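What you see is the complex with one protein chain gone and the rest in place.
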Amino acid sequence: MTIVNAVVQGIFLGAFYAVLACGLSIMFGVMRIINLAHGDVAVLGAYVVFVIVDSTGMSPFVAFVVALPVMIVLGYVLQLTILERSLKSGILTPLLATFGLSIVIQNLLLIKFSPDVRSLGGNAGAVTTSSWQVTSGLSVSALGLVILVVAVLLFGALQLFLSRTPAGWKMRATAEDADAAELVGINSRDVYARATALAVAIAALGGLFLAIRSVFDPLSGPTQLIFAFEAVVIGGMGSLWGTLLGGLALGVAQTVGAQINPEYSVLTGHLLFLAVLIVRYGGVRVSLRTAR
Amino acid sequence: MRVRRWTRTSKGFTGATIAIAILLATVPLVFDPNVVQKLTNLLILVLLASMWNALAGYGGLLSVGQQAFIGIGAYGTVFFAGFGVSPYPAMVLATLVAGLISIPISFLALRLRAAQFAIGMWVIAEVISIFVRLDQNLGAGTGISLIQLNQYAPNFRQAYTFWLALAFTVIFLAALFVLLRSPLGLSLQAIRDDEDAARSLGVRVASRKRLLFVLAGFGCGAAGVLIGANTLFIETGSIFSVQWSAYMIFMVLVGGLGTFEGPILGAILLFGIQTTFTQGGPWYLVGLGATATLFALALPRGIWGTIEERLGLRLLPVGYRVVEMKREETTA
Partner (left out) sequence: MTLVRVEELDCRYGLLQAVRGVSFEVALGETVALIGANGAGKSTLLRTIAGAHKPHSGRVLFDGTDVTSMPAHRRVSLGIALVPEGRRLFPSLTVEENLRAAAARKGRWNVQSVLEVFPVLQPRRHMAAATLSGGEQQAVAIGRALMCNPRLLLLDEVSLGLAPIVVEAVYRSLAGIISEGTTVLLVEQDLARALKVAGRVICMLEGRIVLEGEAASLDRDRVVEAYFGLKRPA
């Protein structure tokens, strides 16, 4: 029974990782950029929600709705200032530039908020504490279920966006051939900015979930980035649904590892990631494909 | 047209460099242990910067995980010393281990492309860090010290560590220098400029990159050994921290990616900043990060690279110069 419980908990954990990874996957799929500051952006989102909750007392979920426009604007700013410029230079430039950005965000947060660990779990109400005892060895938490449902809805919505809307077609077109896209009237700058804004907004959602299900501090970013990246790689870079599956796989790997020894949880995830890399030998599919 | 390697400037500067190295050897005899410790830190930074540049600047390999080898070097020393090996020989052994471990790692890592290589190396560093942390003999989560060094009086300990640091720095810089001047070096340049074109000309890209990767493995291992010796207490959280990569990136980006002298300049700059801003804390890190990003976007060649480009200056002769021959010389 404990293995079943581990897998179920792993799926809930994995859904959280999938949400974290989603934005990273979008940016890679559309612009071929891996944003090394992605985790820090998620943590920044958590802090924005925290500030709103702290000053108004509203539920974190409501606060997130308020925080969303702020994060979207931030996404546009990020694209127009740093990412757009780094796209024009070499392959290493986006990595270097976003790495520097990561350090800046972490330390600015450190200055503003001190190294204290915080959580929004207490403010989220009943959802954090409720759970159902399905059998003697298996319990399902309300929060885990919520995150899982949100993750599936999120990926589903993105899939719909990409396959049914003009903006989605334009985004896929730009991802596949930005020059040809320009020639048929698609403004690639706008598309890229939209993709980044979307990625940042979803990262903030990941930050919200991080804050509620666990704790966060200014230096939590890099850990989230690694998990997000592992999820993307395990599921296959450039595949949207692959990122969801990769997240779930990572979550399960970690919880199953924890069953063997609590200190092994993160390690098993890393090993799964490395194993996937070894099997794939670094060869990747590089198109933003919609699973059909 | 003639192809020359040495110019008057570069001959002079190389001579000066050798003189500086000899001069540096006298440091422990002149200064007190505190200063010696600080200068050891400078040498460590020079070593780290040069090794990271060897990977990224000459190999196009952006690693965010060199701290793996730093940690192996530091903990390796503790490990061997724990078995009764004398501390300084243990340090050399640990450096060798770090370099040797980089070989099997390279067979996975070098197959990966840019972002995957960067983060893949980071994950490898995390994995090694976790394994070390799980080992009770190595202090587990609380850290461990190289108590065997206590057998030396502080002055001597500091001096030996400094000399070892100087030796390592000279050896690795010299190795890199020789590498770059050899036909290997030219093929590395070709790989950096256009990998596919180089491959089609028969350049064995993979083995060239492996050479750089392993050299950097040895070098970062050596740096880790020195860090452990210089600070006496190590724990996984800080020795395997990605912060080291941040420092390396800053030094090389600001100093000059892909130039030989650039990383040294970057190391001196970082050293200067660190000594001036000891209370800085997060603000100084904000500055480092922002500067790195700025340089990546606006000054990708770094300070030295830009100077080199503008003035056509090359202080250490790692490149080739095509020289116009004077009229009289062509009638030979």
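Lettered A and B in written order, each chain numbered from 1.
Keep this in mind: a contact is a pair of C-beta atoms (placed from the backbone, for glycine too) under 8 Å apart; a residue touches a chain by one contact, two chains touch by 3 or more.
What you are looking at is a predicted structure, and each value in this text was computed from that prediction instead of being measured.
Participant: Where does the absent chain touch, in terms of which shown chains it meets?
Facilitator: A
Participant: Give the residue, chosen from A:Ile186, A:Ile226 or A:Leu277, that touches the chain omitted from the document.
Facilitator: A:Ile186
Participant: Where the complex has a chain not shown, which of A:Arg172, A:Arg213 or A:His270 is the residue touching it?
Facilitator: A:Arg172
Participant: On chain A, where is the contact patch with the chain that was removed from view?
Facilitator: These residues touch the chain not displayed: 163, 166, 169-170, 172-173, 176-177, 179-188, 287-290.
The definition used in the following text is that only the chains that are shown with their structure count from here on.
Participant: Take the average of all CA coordinates in chain A, do the same for chain B, and state the distance between these two points in whole angstrom.
Facilitator: From the centre of chain A to the centre of chain B is 33 Å.
Participant: Going by the contact rule at the top, pick out the chain A residues touching chain B in the complex.
Facilitator: 28, 34, 36, 82, 85-86, 89-93, 95-104, 106-108, 110-111, 222, 225-226, 229-230, 233, 237, 263, 266-267, 270-271, 273-274, 277-278, 281-282, 284
Participant: Which of the residues in chain B end up touching chain A in this complex?
Facilitator: It is residues 56, 60, 62, 64, 108, 111-116, 118-120, 122-124, 126-127, 130-131, 133-134, 242, 246, 249-250, 253, 282-283, 285-286, 288-294, 296-297, 300 of chain B that touch chain A.
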